[in-house]
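Yeah, one chain of the complex is gone here, protein chain that is, but the others are all in their spots.
Letters A and B name the chains as they come in the text, with residue numbers starting at 1 for each one.
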Amino acid sequence: MSTTIHVTVNGKQHTSEVEPRLLLSHYLRDVLRLTGTHIGCDTSSCGACTIHLDGKAVKSCTLLAVQADGAHITTIEGMAQGGALHPLQVGFQEEHGLQCGFCTPGMIMVAADLLDRNAQPSETEIREALEGNFCRCTGYQNIVKSIQHAADIINKKEVVS
Amino acid sequence: MTKLIGQSVKRVEDKRFITGQGQYTDDIVLPGMTYAYILRSPYAHATIKSIDTAAARAMEGVVAVFTGEDIAKAGINGVPTGWQVNFKSGETMKEPPHPLLVADRVKHVGDSLAVVIAESREIAKDAADLIEIDYDVLEAVWNPADAIAADAPQVHEGAPNNICFDWELGNPKAEVDAALAGAHHVTSLDLVNQRMIPNPIEPRSAIGHFESSHDRYTLYTTSQNPHLTRLLMCAFVLGLPEHKVRVVAPDVGGGFGSKIFHYTEEALVIWASGKLGRPVKWTADRSECFTTDAHGRDHVTKAEMGFDKEGNILGLRVKTYANLGAYLSTFAPCVPTWLHGTLLQGVYTTPKINVDVTGVFTHTNAVDAYRGAGRPEATYLLERLLDTAALEMGMDPAELRLQNMIQPFDGVSQPGYMTQVALQYDSGNYQATLHRGLEMVGYEQFRQEQAEARKAGRYLGIGFSTYIEACGIAPSAVVGALGARAGLYEVGQVRVQPTGKVSVFTGAHSHGQGHETTFAQIVADTLGIGMGDVEIIHGDSESVAFGMGTYGSRSLAVGGSAIMKSLDKILEKGAKIAAHKLEAAVEDLDFAEGKWTVKGTDKSIGFGDVALTAYVPHNYPQGVEPGLDFSSFYDPANFTYPFGTHIAIVEVDPQTGKVDLKRFIAVDDVGNVINPMIVEGQIHGGLAQGIGQAMFEGALYDDGGNLINGSYMDYTMPRADDLPSFEVDRLVTPCPHNPLGVKGAGEAGAIGSTPAVVNAVMDALSPLGIFNPSMPMTPESIWRTING
Partner (left out) sequence: MIPASFSYHKANSVQEALGMLQQHGGDAKLLAGGHSLIPAMKLRLNQPSTLIDIRHIAELQTISVAGDHVVIGAGVTHHQIATNAHIHAHAPILAEAAEWIGDVQVRNMGTLGGSLAHADPAADWPAVMIASHASIEMQSASGSRTVGADDFFLGFFETALQEDEIITAIKIPVAGAHTGSAYKKFMQPASRYAIVGCAVVLTHENGKCTAASIGMTGVSEFAYREKAIEDALVGKELTPENIKHAASLAAKDVTLMSDHFASVPYRKHLASVYAERALVAAAGL
C-alpha cells in the first residue's frame, strides 16, 4: 500500500516509496536522515518540527509525506548557503538564542517565514510570530534578540547591494 | 592575550545546533535496530486480571513481546532511589519496588505493562493495539493530604497510610510553638505548591545495544547523569558488570531535573537488547512524557511566621505533605527534606525554625527534582509569608525584608552564617540585591503610579522575593550523613596532547548549559592557550572516568573546580619540565600567557614545548614521569549559596481575572561569573519556568487519578508572547570556598520568580482584600478570588 512521491528537499530531488500514513517529519528524519527537524509533541503544538513547504513555515508532524508530493521543502540543513550561515543562524549564535538546541531548528524556520513577510518586525510582532513554537530553555528573550539581529543583517545587506 | 574568564564568549556548541547537526538520542540509528513500544496503564490504580499478547506476537514484523511476568521470571529488580530519609523514630523509610514492567497491580496512569519490539515503529504500535488486558479498576488517590487518611486507597502494601517517611529539622517544635504563641502577629498561610511537569522539549529516548562479540552493552539515553545511570542500572537493577556497560548521553534537549532519574525504560531496552541480540530503540511520545516523566514540586503546606510589634521575625513553623508519587525517583526523598527544610532560614535572622515533612505515596508519576528542587518550595512559602505579613501589618514589604535580613558577610574575614536549619551560608550581601532591585524598578515612582491607577479603577501590583538557594551539590561527607547513597563530588580530567592541544573530560553533563564553552574558557585562560585548542568531552562513560552529572546548579562550582584541580597539577608538573629545560629552579619560574619565564630574564619556554617534551622525554627531569594528563575528584567543602531579589509588576483585569505581567526585574548574585552571556541565559530560562508555575502550569487530576491536562492542548506552556522582556542585573559576592569563586546560576531564576509574581497579584488586589491566590493564577481562579 505504498505511494510514490517526488519531493525536492534543500534543492535535492528525491523519489521515495512511502506508506500513506508516514508523517512528513518521520519521512525527513528516518528516510532522508535529515535529523535537524525535531519532534517534540503529538498535538501540533511545539513547533520543533517546523520546515518550509513551498516557502511557507509548516509543522511537518501535521503533514503526511504524501501531501508533500511535488513540493519544495527546506529544512534547517538547507539554510546555510554555499558554506555561509543564514543570517538567522548567525543571529542565534551571536545573541545566545539557544541552549539545548532542541527547539532551535523550528525557531529558525518559523523566524525565516516571519522575516520573509516582515523585514523589520517589532519585538511584539516577533513574540507573536513565535506562538507556535515552545522553548523551555531560553525564556525566549534571546530568541527575540537573535531574530532582531538577523533582521539587521538582512536589512543592512539590502542597503549595501 | 585578553582574559576569557568573565567574557561573553560565543558558544562553541552552537554551530552544530543551528545547522541541524546536533545528535540527540532519537537521531541515532544503528544497524539492525528494532523499535519498542511500551503499553501503559490507562488507570491510576488497577489489578491486572489477565494480559493476552498472542495477537501481538503473531503480527508480522513483531520481534518480541515482554510482560511483567517475563521481567519477574528473569529476576530483575526494580529501579532504586538514590537517597534514604528515615522516620523521626529512626525506622527506615519505605522503599517499595519499582518494576520495569508491572505484572500484578498498576499504580499510576502510564505505569508500564508490556513492551512490543518490532521491525518498525509503526508495527510496534499496531501490535500493541492488539494486546488485551483485563483490569480490575480500583480507587486511587492523588492528593498527598488525602492520601494519609485512614480510609485512603493504599499505594503499596508495606507503607501504611501511604507514608514513606516523616522528618523534622530545626529547633525543637516546643520552642517554635512558644515563639509563635508570644508573637504580636502571626501570619499563617495554607499553600499548595502545585505539581509541575518539567517538559523539556526533547522527549525521553533510550537505545539499548548489546554486542555479543564483546559481551558489551551500550545505552544511549537522554540523561543528565550517564554515570549515575550506569551505576544504578548495573549494580541494582540488572546486575551487569559495570566495565562491560557504556552509557552515552549525547546531545540532550533539556532536562530541568526530569532526566536525572534512572528510568525503567533504560534498563528495559538494555535487557531486551541482550535477549534479542539486536539494538532496541524506544522514544516517548509527548503524551507518554506527561504520564511517565518525573514531575516536580507538589507540596501541601501550612506555614506560620510570628513577628514582634516592630516587625521582627520571631519564629517560623512549617508543616508539609510532600507528594512522592507512586514510586521513588532517584532524588525523591531528598528534595522535600534536605533540599527544602534546610532553606527555610531564607535570608532572614529568624531565631526559631521548625519544619516537619511527611513524604507521601500517591497514584501519580514519581516526583523528582524540577529546576530548583525543594528550594523553590522553601522560597515560595517564605516569600509569600513576608509579603502577606507586610500587608497584614501595614508595613512596606521591602522595608520588612531589609529589617529582618542577615547582615553582609564575605565568608573570609567574617565567618559564614550558621542557620537554624543545619547549613552554614558561605557569603552574602542580601540587602545589596534588594536595594539594586528597588532602584531598577523605580519603587517610589511605582507606588505613586499605583495609587493613581487605583483611583482610575485599575489594579496594579508589585511583588517581591528575596531568595537564597543552596547549590553546588554536594559535599560528600555532608550528604552521606544525610542519606545520599553516593557522594556528590565531580571528576575533571585534563589531558594535554603532545602538540599542546588539550582534551578535557568532565563528569558534568551539558544539556543546554554551555559547558563546552565555559569550561574551555577556564582551561584556555589558566593554560594561556586559545579556546580553539581546548575540547570539552562529556556524557560518555567510556571516555570520562566517572561523574555525577548536572543538576542542582553544580556543574561549574563542582565540575569546574575538579578541572581547576587538574589544571593545577598540569601546571605543577609542567613547571618541573620547564625548569629542567630552562636550567633553572622551579621557584625561579613565572607562568603567564602560556609560557614559563625565568624571573628577571627573557629566557622562556612555551606550554606547547613543555607538552611535547613530556611526551618525547629525551631531555627530561629525573624522577618525573612522562606524559601530561591528570584527573581529579573535587569534593566541595560546602554548598554554595547564590541569592538575589526578584520583583514583579502586574496588572489584573478585574473583569476577566487575567493577569498581565508587565515587568520583571531580577538582580541575582551568583558569585563570580565565567561567561555572563550564558549566566544571563540561564536566569532567563529559569524565570520563564518560575513565572510559568505562578501563572500557567500545573498538573490536574480527576478523582480517578487521571491526568486531566496531559497534553499541550491542556497544559499551558509559557510562550514568547506570554512573557515580557526581563530586566536583569547581577552583583558579585564571590564564593569563598571554591577556586573559581562561583556559586551556580542554573536554578536561581526558577527559585526566586514564582512568589514575586503571586505577591504582585496579591498586592494588586489588596484594595479588595488580602487574598492568598492559588497557583497557577488562571484567569478564572483570580476572578473567583475577587468575586468570592
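In the analysis below, contacts are C-beta pairs under 8 Å (C-beta built on N, C-alpha and C of every residue); 3 or more make two chains touch, one makes a residue touch a chain.
What you see is a predicted model; the values in this text were computed from it and never measured.
The chain not displayed here makes contact, within the full complex, with A, B. Checked against the full complex, the one of B:F519, B:F630 or B:Y715 touching the unshown chain is B:Y715.
Annotation: of A:T37, A:T50 or A:T75, A:T50 touches the absent chain (contact as defined above). Against the chain not displayed here, chain B makes contact via residues 121-122, 125-126, 129, 285, 287, 655-656, 696, 700, 708-709, 712-717, 722, 778-780, 783-784. For chain A, the residues touching the chain absent from view are 1, 3, 19-21, 23, 42-45, 47, 50, 53, 56-59, 61-64, 66-67, 69, 110, 113-114, 129, 131-133.
In this text, only the chains that are shown with their structure count from here on.
If you check the complex, the residues on chain B that touch chain A are 10-11, 13-24, 26-27, 29, 121-122, 199-203, 251-254, 256, 285-287, 511-514, 677-678, 680-682, 684-689, 711-713, 717, 719-721, 723, 725-726, 749.
Chain A contributes residues 19, 21, 26, 29-30, 33-43, 45-46, 48, 75-77, 79-80, 85, 89, 92-94, 96, 98-105, 108, 123-124, 126-128, 130-131, 133-144 to its touches with chain B in the complex.
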